[in-house]
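The complex appears here minus one protein chain, its other protein chains still in place.
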Amino acid sequence: MRILKSRGARMATAAVAATLVVTACGSDRDKGGDEGKGKDTFVFGAPGDPSSLDPSLASDGETFRVTRQAFEALIEHEPGGTKMVGGLAEKWSSDATGKVWTFNLRKGVEFHDGDKFNAAAVCANYDHWYNLKGGYQSSAFSEYWQYMFGGFAKNEDPELPKSNYKSCTAKDENTAVIEVNEASANLPGAFSLAPFAIHSPKSLKEMDKQQATAEGDAITYPEYSQKPGILAGTGPYKLKSWNKGNKEITLEAFDGYWGDKAKVKNLVFRTIDTEDGRRQALQAGDIDGYDLVAPADVKTLEQAGFQVPTRDVFNLLYLGFTQEKNKALEKLEVRQAISHAINRESIVKTQLPEGGKVANQFMPDTVAGFSDKVTEYAFDTDKAKSLLKDAGESGLKLNFCYPTEVTRPYMPAPQDIFESVKSDLEKAGVKVNPKPMKWNPDYLDATKTGACDAYLLGWTGDFNDGFNFIGTWFAKYDKQWGFKNDKVFDAVNASSKVVDPAGRVDAYKAANEAIMEFIPGVPISHSPPSIAFGKNVNPPKVSPLTQENFAEVSFK
Amino acid sequence: MSLVTPNTSKIDRLAELTATHESSSGNSLWREAWGRLRRSKAGVIGAVVIAVFVVLAVVGPWFAPHNPAAQIWRDEVLINKGEFVGPRGENWFGLDHLGRDQFSRFLVGARQTLLVGVVSMLIGLVIGAIIGGVSGAAATLGGRNGKRFDTFVMRVTDIMLALPSLLLAVSIAAVLGQSLTTVMIAVGVVQIPIFARLLRGSMLAQGNKEYVLAARSLGIRKRRIVMTNILPNSLSPVIVQATLSLATAIIEAAALSYLGLGSPDQSAPEWGAMLTQAQRFFDNAPMMSVYPAVGIIITALGFTLLGEAMREALDPKLRG
Amino acid sequence: MLRLVIRRLLQLIPTLLGLSVLLFLWLNRLPGGPASAILGERATEEKKAAINKLLGLDQPVYVQYWRFLKRMVQGDLGTSIQTGQPVWDEFTLRFPATVELSLMAILIAIVVGIPLGYLAARRRGGWLDITAVSVSLVGICIPVFFLALILKGIFAVKLGLLPSYGRLETGINATEVTGLAMLDGLLTGEFDATWDAFRHLILPSVTLASIPLVVIVRMTRASVLEVLGEDYVRTAESKGLEARVVRGRHVLRNALLPVVTAVGLLTGALLSGAVLTESVFSFEGIGKFLYDAIGGRDYPVLVGFIMLITIVFVLINLLVDLAYSIIDPRVRVN
Partner (left out) sequence: MALLSVDELTVTFGGRGRASKAVDGVSFDVDQGQVVGLVGESGCGKSVTSLALMGLLPSKGVELGGRADFDGTNLLTMSQRELRDMRGSQLAMIFQDPLSSLNPVVPIGVQVTEILQRHRGLKGEAARKEAAHLLDRVGIPDPTRRLKEYPHQLSGGMRQRALIAMAVACAPRLLIADEPTTALDVTIQAQILELLKELVDEEGTALLMITHDLGVVAGLCDQVNVLYAGKVVESADRHELFAHPMHPYAHGLLESIPRLDAPRGEPLKPIRGSINDRIAWADGCAFAPRCDYYTMECLTGTPALTEPAAAGHQVRCVNPVREPVEIATLDTPDVTATAHGGTSA
């Protein structure tokens, strides 16, 4: 049967050859990599899908990245900074009590659907949110509203707090007045949040017709939030299509925009959920930019000619303790020892993107309220050892939780950071028991309910106010931290009650000092999240709040 | 008829000549299989690879030059600048991304990899063989209920086989939390239906063999036939599968690591975990990925080649 | 034959029922819950309780199960917790992508695997055999994610020949008919979409093909070896037939019978591979979606999927049996 040999060989060779040809023949299509002129579509690789096109129903950055291009809030932040500047309101002010906020609105602004922007439109929006009903009152939908304004006109769940929002009145065509029941440190920051961007009254009417359903075992987003068409804002881009199969949202330049018009006609956000995937897509010329660049890739990309601007830091990574969970942590010396044991400089130097900083308190230095006089805990393994010995906890064991497969702006590679912290702690004689968990929901669940002795978490500020940082954690007893310390709680709460901005800054400083003395957790670093752009792109100003305005983008 | 008196010298001479003549009838099935295995190039290559791997795994860690978990040279590796440290006198395989000695980690990794492979294979083998054995016995011993039981068990394993094994493993890991044990259980459980089906199928096939029918007709009790004849004769495909499973287990463990469900203990990572960590830096430090990747590929290949060669050696149909 | 089909389909009902009970019990053992998945970083105990109440997750399991069953009977798979969209919509969106990917992978595996397996058998024990078997084995011995990474690094990044992610280029769209982008392009005459979808499919499907490839090579090799020893092949040779006829009509036709069955049984393995492949290539299919669903405790998606995959599995097996009875006349009569 040797006869078959040659035929068989030829058969297989042909098959292999065919495959190779098939593989190689895709080369003749233009990738648009270096040829920028005349390109009318900018594709940005996003790390995740938006959940909704209506920002008021969402609470995640991926949603806001998209909606910010189409919808604008009353107050915006200066490009590339955290300072609040006029948005749809040219000017704003509050009375002495901090309860009445007056907005002088921009004139001549038009919505994508042709509606006119005015005070009535602003109030229609705030009243719409205030009057949300049924499923919309779930924090799955109105997370930010509840966070900033508490409850609703008619709370359907008795456990919801009373609303802090009182009313909105259109004093005249271009003046809106919003009243709240009590002064809050969240104001005026809240007015700058993406969820509170203004929609056209016409679209609001349509939106009101659709109810979010939350029956059976899941929550269903209303149809209008999943398909462009109804929603209309005032931004430089308008929503055009959402192709979920392609994970691709397309926006189109809005010709009637009041400000500087978008330079590129089409703006596309495509989801590529892995760091490697995004990097390779940029390198391959499939996309023109992407967010959350892995620190290790920054140099590689720069050397290859890509642009990797670094944002200013506006976040914090900390090592948190749950004191209730491990009684040893209730001892101040133990917490101090751990703070001394960690070589934060080394972590920042080797792992964080350039521009990263060692943190010495629970807010970055760009926030008003940052104190120069907090207690410092320098890296000192011997001191850590002796402190532990003094506390009688030389054999300290920690169940240390850390998240897997996640990248946060403040924490590019959690496992690496954990490994380094662990290695440092072990040098000081602390036994570390690693507890890796999937970020969502396992890890978040475990840390929030205080199931770990120690853990790594962080925060990116919503707006430039100290309370948005320390108020999040230390205003009251929280299972995550598992301690009750009135000195800390009082200091933090007192600061939020001060209406006078200068007085509030001083109060924040005092609060920071109190916190760092008590050291409920170890602030580790402020990490600048990197964003990358193609060689032929004029990138937008990068924002510490990750609020890039893509209307600024153009091709070289 | 010629009357030849058989004399002793004649008989001796005959016995001598008969003995020198090569005769194949005396060899047992297993010895024949062993012979075929030894002649198979693939089998020999596989066996050599496995031998090297096992020696590396058992003895290697004692010769690890450094503590695999200690970040001794942490400040020399600048992830954020893409600066990595390649092989050098002190660190034969260079440093990993956190400044640990990659060679020491590789050696310890070999042991962990072997451990994961063997334990998860055993989990699959033991549980699968029990299920398959009972089911096969029930089917062979017959009876209405036996058949029903068998059908039920097989329906369950069918469903298990239909489910993507990785998703099954992921959901197991989700329940048990992350640990090396979880990896071994998750990877092992996935193998259960494979072993169960295999043993049962093999037992049923043996049950139809003539020698079993013959034993039955001799009035030997069915239970005894199952234990003494059917079961031992059905084991060869299971043994082959066990060898192949070792390869699958190693790869599957690597996949779990990639999905972030691997062992959290980075002081003693298995190669899959090392690869997962290293592949992030593939552009800057490709060698960091290459060591564990080559380790996994070669080892898995070794087990697979040996398994395939064993299958062939044991399969009477493929002889000749 | 019709009776076989009907009987198989009827058997599905008790299987699905039993499966759904098991699933419910299993899912309730999963720690965490949809509430924390929905709320994310800002979750508090109170908010979670409210969501659980809203979703009816605070009620006893049997109540939940009954509700679920009622919905199921009405053909309503519920709503995904992660995306807030009906599960059925999510499936119709993503399933075709995975089907397309898997079909392509199988196709590649067959085109490469059968000749390779055949050759290996013909040159059994020779270096060609070892090489052929090893090449296919290396395919399965390389962790899929690493293979994907390397292929992508070479063909997409270094050479720039092929796209690195996704199903279609931005701006290219096939009007949806079947959900299989290539097919849709052909059906609607949007050939640029077909071409583009094909280009996007190459790398992921080659990666995924590494899994069925080894099965097909092994099966073909073993099966050809067996058939080569069969008397009828000797008969064919004794008739002096051309090599082509002997190989095609007498060797392969018989040797491929078990391969057909094996291919049918690869569904599960392919989906496993799809989880990894889709994840590396950001290919919006069902594999990655499910992986996220497990992590996100997306019960409705998981239950819906397992139900679906069971049906698919039964149908594929049925198809394989039917195909078998068409290829193999001996089965036809029985």
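Quick notes on this one:
Read from first to last, the chains carry the letters A, B and C; within each, the first residue is number 1.
Everything that follows uses one rule, which is that contacts are C-beta pairs under 8 Å (C-beta built on N, C-alpha and C of every residue); 3 or more make two chains touch, one makes a residue touch a chain.
Here the structure is a predicted model, which means the values were calculated and not measured.
When the omitted chain is restored, the residue from C:Asp76, C:Asp89, C:Glu237 or C:Asp321 that touches it is C:Glu237. Looking at subunit C, the residues touching the absent chain are 230-232, 234-243, 245, 249-250, 253-254, 257, 327-330, 333.
Residues of subunit B in touch with the missing chain: 1-2, 4, 9-10, 13-14, 17-18, 20-25.
Everything that follows uses one rule, which is that only the chains that are shown with their structure count from here on.
Central chain by Cα centroid: C, whose mean Cα position is closest to the mean of all protein Cα atoms.
Comparing the centres of all chains, each the average of its CA atoms, the largest separation from subunit A belongs to B.
Ranked by number of C-beta pairs in contact, the top chain pair is A-C.
Computed centre separation for the pair subunit B/subunit C is 25 angstrom, with centres defined by C-alpha atoms. Each chain gets a centre from the mean of its Cα atoms; for subunit A and subunit C, those two points are 36 Å apart. Multi-chain contact residues, meaning those touching two or more other chains, occur in subunit B at positions 174, 177, 259, 279, 282-283. Residue positions 31, 149, 153, 279, 295 of subunit C are each in touch with at least two other chains.
Note for the complex: subunit B touches subunit A at residues 69-71, 74-75, 77-83, 97-99, 174, 177-178, 259-261, 264-266, 277, 279-284. Residues 40-42, 45, 155, 158-159, 161-167, 170-171, 174-175, 177, 247, 251, 254-255, 258-259, 272, 275-276, 279, 282-283, 289, 293, 296-297, 300-301, 304-305, 308, 311-312, 315, 317-318, 320 of subunit B touch subunit C in their complex. Against subunit C, in their complex, subunit A makes its touches with residues 1, 3-5, 7-9, 11-12, 14-16, 18-19, 22-24, 26-27, 29, 31, 33, 41, 43, 49, 51-52, 59-60, 135, 138-140, 143, 147, 157, 159, 213-221, 226, 243-248, 250, 266, 268, 270-274, 276-277, 280-281, 283-286, 438, 440-442, 444-445, 448-449, 479.
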